[in-house]
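The complex appears here without one of its protein chains, the remainder shown in place.
Residue numbering begins at 1 within each chain, and the chains themselves are lettered A and B in the order written.
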Amino acid sequence: MGSVTDLEALLRPPAMDMPPYPPKAITLASGEEMVVRQVGREEIPTLLKAIYPLLLVERDYYDIVAARLYSELLAFQRFRVRDEYVLVGLIDGVLAGLVNGRLVDGKVGMSYHTMTIRRGLRVGSHLFAAKMEYHIEHIGQEEVLIVAESPIGFRRWMIEYPLEKKYEVQHELGGVPSWVLTRKTYFDAKPRLVSGRRPVHDNLLAGAATVRLPGEDSVKRQVLGEKGGKE
Amino acid sequence: MRPVYIVGAGMTRFGRSEWPLVDLAAASSVAALHHAHLGKVPVDAVVVANMGGGRINRQTALGSALVDRLSLWPAAAESVENGPASGASAVKVGCQAIAAGMANVVLVTGVEMMRAVDGLEATDFVASLSHPEAEYIYGVTLPALAGLFTRLYMSKYGVERKHLAMVAIKNHDNAMKNPYAHIHQTVTMEGILTAPESVVNNPLVADPLGMFDCCPVSDGAASIILASAEVAQKLAAPRVLVAGIGQATDTHAVHERQDPTDLKAVRLASAAAFERAGAKPADIDVAELHDAFTILEIAESEAAGFFPIGHAHKAVERGETKLTGKLPINPSGGLKAKGHPVGATGVAQLVELVWQLRGEATGRQVSKAKTAYACNFGGFGNNVVATVLRKEER
Partner (left out) sequence: MSHNVFAFRCKTCGQVSYPKHTICPKCRGETFEPQEIAGEGSVLTYTDVYALAIDYETRYLRLAIVELDDGMRVTGQLLDDSPRLGKRVRATIGVVRETAGTSIYGLQFVPA
């Protein structure tokens, strides 16, 4: 990357000081260890490759989440969205899921998306919680605005945390009224919904240094779940 | 009463199906027909087991639909609905036809496509088997009834969550060797119970039961071919006799059971099945039980007579119910990991047992399996069908 020209600088948003997300390790139901860590811009191309096959998977809202996430990741990489972050979950270095969001200001976060690649192990729940942990505990915000594309998935979060209505605020995703996770609710819910160990063991962290892709066939297969009636 | 044999068995991979309901039913039917090698022998009757077709898939009269799809006219046909015990009930109906001399060959197919609707709808659909005024209105779901049962059972017999976890771990392990299982994923004690992360990994569904104590929502179909002795004798395959079937009911509302920890219907149905089969629980080499909830595998194994009441969890701890143990239970992975397409389950249990008895359960074969038992648990234990199968030497 060369130096930033004046013209380019015009199109780049100013950046807030965002403390980095400290990686953590989570033991999944399978006994496998998932490392949750932040990714830098240089790792985005790999993530885009993982999401690409899902752009055409209609089931479970994967297509719309993949399409929007793709654009958000690209915008993050190319400095076209303000104060965005991306966290990934890696099992043996292989991408299991990813979450993203951004900071509206020092007090308010805007949750974007949660995508699970490795299903059946609550990876999505763990990563969504990690995102909330980042906003509230590590960045120190007061609240996070949240909506979702999937009605059933969203209902689960609405009820589980629980989230409150903040209908006076429009969410950036599609303009529907926001729901919000407050600092108080986060800490009340933390024992049930947030887990993981820090610091991450050196070996484990080293194994998660590079994001490895599941094969394209594998991404689709994992996302679509088992083949069911088809042999 | 004529003896009845199972001469063919087949099933689809359980999980999530893109196919329409009748296609699913046809797939397992064809697999079973191929397995049977009937040649020119006609199928006289078709019995379909299904619980949700009318509500979830908006299709009724599935017996007739399947006859048509398989071009088996003018075979007799009907659907049988007995909640989660529809499968074994359908088998019973087919056996009765042959025993009475009204048919020589009957195709029994259980099928369910639950994933056509979302999880909330599926939960509510299953909850519809509870008592409408005394249970359903309170928000009772099937997991809720299981939760109420589990707490009481634990308090009375000292069963702990770790015993339930052992059942789940075993069944997930077994399913890894079953290409037809819904879930191919091993789980560990640490991951689902002892690690701090387990509260997220294994969230409560109906305390004290967690997600990994409850079977998944599955699509799938399973079929068996029943035949008279005359037909069975002409076929080359090992003969599996339906040695005995028993059925019993109990009160609808769980609170009205004489003893809410006593699976009386399992006890009575099993006793009847054993009596008709001229067998005892000790004769059983392999069993498929109805572990819609892990606690049920434990409780059913006691009520059926395999372990003294209150002692099955210790047998689980000793590994006696593993594939390599004294009494392998749920070599298929059980409902927990093989999956539970409601109408198909009772038939799928027998499919697994037929394969076990014929030495065809590759990768998970129980050695020298000669006599087998299945328990299909309808409602929340208010309608149970128990079946004993026996391999006959030629």
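We adopt the following convention: a residue touches a chain if its C-beta (ideal position, glycine included) is under 8 Å from a C-beta of that chain, and two chains touch if they have at least 3 such contacts.
Predicted model, so just to flag it, every value in this text is computed and none were measured.
Participant: Please identify which of the visible chains the hidden chain touches across the whole complex.
Facilitator: A, B
Participant: Out of B:A134, B:V199, B:A237 or B:I309, which touches the unshown chain?
Facilitator: B:A134
Participant: Of B:A9, B:L72, B:L241 or B:V254, which one is in contact with the hidden chain?
Facilitator: In the full complex, the listed residue that touches the missing chain is B:V254.
Participant: Check the options B:I183, B:V205, B:A221 or B:A386 and report the residue that touches the missing chain.
Facilitator: B:V205
Participant: Out of B:D124, B:E230, B:E317 or B:E360, point to the residue that touches the absent chain in the complete complex.
Facilitator: Checking the options B:D124, B:E230, B:E317 or B:E360, the one contacting the hidden chain is B:D124.
Participant: Considering the entire assembly, which residues of subunit A contact the chain that has been omitted?
Facilitator: Given the touch definition above, subunit A has residues 158-160, 162 touching the missing chain.
Participant: Name every residue on subunit B in touch with the hidden partner chain.
Facilitator: Spelled out for subunit B, the touching residues are 119-121, 123-124, 127, 131, 133-135, 137-141, 143-144, 147-152, 155, 203-209, 252-256, 260.
Quick note on the criterion: only the chains that are shown with their structure count from here on.
Participant: Cα centroid separation between subunit A and subunit B, in whole Å?
Facilitator: So the centroids are 39 Å from each other.
Participant: Would you mind writing out the residues of subunit A in touch with subunit B in their complex?
Facilitator: 26-32, 120-122, 125-126, 129, 152, 155, 191-196, 224-231
Participant: Under the touch definition given earlier, write down the residues of subunit B that touch subunit A in their complex.
Facilitator: By the definition above, subunit B touches subunit A via 12-19, 23-24, 27, 115, 118-120, 182-188, 190-192, 195-203, 212, 219-221.
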